[in-house]
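Quick one: structure below, then a few questions.
Missing here: one protein chain of the complex. Every other protein chain is in place.
Each chain carries a letter (A and B) given by its place in the written order, and its residues are counted from 1.
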Amino acid sequence: MESATNADLVILGGGSGGYACAFRAAELGLSVVLVEKDKLGGTCLHRGCIPTKALLHAAEVADNAREGDQFGVKSSLEGIDIAGVNSYKDGVVSRLYKGLQGLAKANKVTLVEGAGTFVGPNTVVVNGQRYVGKNVVLATGSYARSLPGLEIGGRVITSDQALNLDFIPEKVVVLGGGVIGVEFASVWRSFGSDVTIVEALPRLVPAEDEYASKQLERAFRKRGIKFKTGVKFTGATQTDSGVSITLENGDVLDADLLLVAVGRGPNSAGHGYEEAGVQIDRGFVITDERLRTNLPNVYAVGDIVPGLQLAHRGFQQGIFVAEEIAGQNPKVIDEAGIPRVTYCKPEVASVGLSEAAAKEKYGSAEVFIYDLAGNGKSQILKTTGGVKLIKAPDGPVVGVTMVGERVGELIGEAQLIYSWEAYPEDVAPLIHAHPTQTEALGEAFLALAGKPLHVHG
Amino acid sequence: MESATNADLVILGGGSGGYACAFRAAELGLSVVLVEKDKLGGTCLHRGCIPTKALLHAAEVADNAREGDQFGVKSSLEGIDIAGVNSYKDGVVSRLYKGLQGLAKANKVTLVEGAGTFVGPNTVVVNGQRYVGKNVVLATGSYARSLPGLEIGGRVITSDQALNLDFIPEKVVVLGGGVIGVEFASVWRSFGSDVTIVEALPRLVPAEDEYASKQLERAFRKRGIKFKTGVKFTGATQTDSGVSITLENGDVLDADLLLVAVGRGPNSAGHGYEEAGVQIDRGFVITDERLRTNLPNVYAVGDIVPGLQLAHRGFQQGIFVAEEIAGQNPKVIDEAGIPRVTYCKPEVASVGLSEAAAKEKYGSAEVFIYDLAGNGKSQILKTTGGVKLIKAPDGPVVGVTMVGERVGELIGEAQLIYSWEAYPEDVAPLIHAHPTQTEALGEAFLALAGKPLHVHG
Partner (left out) sequence: EPVAAPVAAPAPVQAPGGYVPLAKPPVRKLAKDLGVDLYALTGSGPDGVITREDVESAVSAPAPAAAAPS
């Protein structure tokens, strides 16, 4: 082996968690080596958040064109030019990728290309070269899981393939009604596909408050997106012309494609973690609340750490670890304060606790739902849904769940309210801009503060 | 004259200010008479906020259809069915109108139809009937102004007529580059008109931070919206086939229509105010910061009170007065804390102070601008613009100005930050949802707190 390169920090994986950690550490004056075997930006930029949201926007444009007459616009949708969609999507990704590479350079982060292996105690090996860090951060992310016995290939795909199809399936079955599943279902439906979602749990977006599931299911029903909840998948067989999916209840679904969206597994095997003594549980790297693994000076961030698998959680954890290493003693991250957005049509956005979780935590909870029917801007957009607030008894608002087109952009405000533990009385006097969708949030707080303005009994 | 009707509160005018005051007062147990000569909801619902935003949404749908190929969507725009646009718009208005009437009933507000005259000290007369209030609130709103010598009629119109045209002008001149002017310019351009804005002040949206004007002007230029700033209008002559507009610099503009959007005047004449001794200045009803006129127990709210002419200011003032009368001693409204949104494409949204105002107030100001080029969701929407933050020296953020499509929905968050006097350090740790436009706000605060994440030098 060659001589070693030393640094304050060696990071394994250049996705959301890894690069945020690298940039923040560099800002704080630490020397940083960032090891990435594929492309800086990771899942989120290349195979996740960004490309899916580009597809979803193309889907919105298509819906608008199809439904223009509802607004007096004589528009028509002749079809989807999938190559055009892909080049739009790839254009967005590559522009942001370029930007990110520029940031790495500006931050003077040493990028090392190649697959790294953690050999402990403080060392990562890449192509025979040793990188020794005073601190090491594991940030190798996640991969699309499948179910036992269900092999990915051919007509059975994951989001990785779904993002780069050169055709639009006529009929598609989506296995999994979580975030990724409903987002693709939404895109394909807008593109004209016949879509059926299969979810083993009793409702779509089962991680969200039940209210969100009900609203989303109603909206999907109207859009003609079919779904079967509370039923288990038993098998899939592929032929030349299609794939046949069987369910526990005996149903058989025929489709052109089966998208497997049953969650993402931690990418923690094959990089030396377990061999070096890192504590692993069901594939996840176990850390304490300060993101320390069981090994001294070895941290982990992002999707390999149990919890929400979200890009901005990766950012937040990456920044946290950098500041921790630099001795800034940052505040422990409140996992419930991380905002969650599902970008299908309509969107679902939440922060804090669901009603059920709040009741479990506080014994009871005050609940108020503001229906978007009373919100002028939502009426203009012709979207339905609502804002649900959860308040702790004699306490602040501890949960916000919203459903409706574009409500993902309201979560910024909700996040502050939750994180700063605001009371309805704090928000109520701040009358929101008219006519915006933010007013729905404002009205809900007015009502909870006992002074409803535009609230229909 | 017949016998008088007594109430705790008599309100003259059922627009945003009047009805919000009525509802809140009723909630607080006061008996309320609300006098309205036309339709409950006033300017905002019937001739202002709501119908314009419906037009703007139809415009967005049209733009999307026209530009679908940028997103891989094979859509086309055959034209605008203006009757269809109007029926969509009227549908939204009438649904909200119905809701509002329901709220008046539910709140047990006594609605009196007819034009009221304030005869002092506490009395309003409607159709010969006297309504005596322990308190009186003047809320008669505003009307579209014109310039001296410029008569409205025929091809010279105000927003009142512009909202109900049964055709799309081929060529239109908009006199006034303020909120209402740029919104109509934006709509007509999206509908295919040749549009020229004439503004006497040196920039579009002159009430906003200069940054907003520059960004908006650049975007309008790209959209082919012409504008002449810093030049005065001198006259208009109508013929059968058009209207000819002359400017101080000798330019002559020919058009099908001239929209006069030079501001709104207070509707304070002819209702007995001055005669009853209410102090009036240049048509506005003068109040102290608790919205009291010079007469005891007589208040004024909304567009007749000097300041921002916005519907939600009317709401806020109406609620304030109701609470004041009910003895709740509400906190004086911070006028700068009222969010301002201009809903053209791209949108402009702001709260707090402009850079110039902050420098005047604090001697100096810290400024940070986050360009939407670094914001993934904005890239997906293909919109440009940015977020500008103004921070008091050693103090909180005292101003936020944003430009870009859909940024109006970010103002809810900005409003809390401004009103709660948050420091960048308070906001920075709360990493925003990816990929949303709220991230642009989050990134700007991260940068101001000295820990930039996705910021390009």
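By definition in this document, a residue touches a chain if its C-beta (ideal position, glycine included) is under 8 Å from a C-beta of that chain, and two chains touch if they have at least 3 such contacts.
In this text, all values refer to a predicted model and were calculated from it rather than measured experimentally.
Among the options A:Glu323, A:Asp371, A:Asp426 or A:Glu439, which residue touches the chain absent from this view?
A:Asp426
If the missing chain were put back, which residues of chain A would it touch?
329, 331-332, 394-396, 416-417, 419-423, 425-426
Residue by residue, what part of chain B touches the chain that was omitted?
With respect to the unshown chain, the touching residues of chain B are 331, 416, 419-423, 426.
Here, only the chains that are shown with their structure count from here on.
Report, in whole Å, the distance between the mean C-alpha point of chain A and the mean C-alpha point of chain B.
About 35 Å separates the centre of chain A from that of chain B.
For chain A, which residues are in contact with chain B within the complex?
Residues 16, 20, 23-24, 27, 44, 49-50, 53-54, 57-58, 60-62, 64-65, 68-89, 92, 95-96, 99-100, 102-103, 106, 310-313, 315-316, 319, 330-331, 337-341, 349, 373-374, 376-377, 379-381, 406, 408-413, 415-417, 419-420, 422, 426-427, 429-439, 441-442, 451-457 of chain A touch chain B in their complex.
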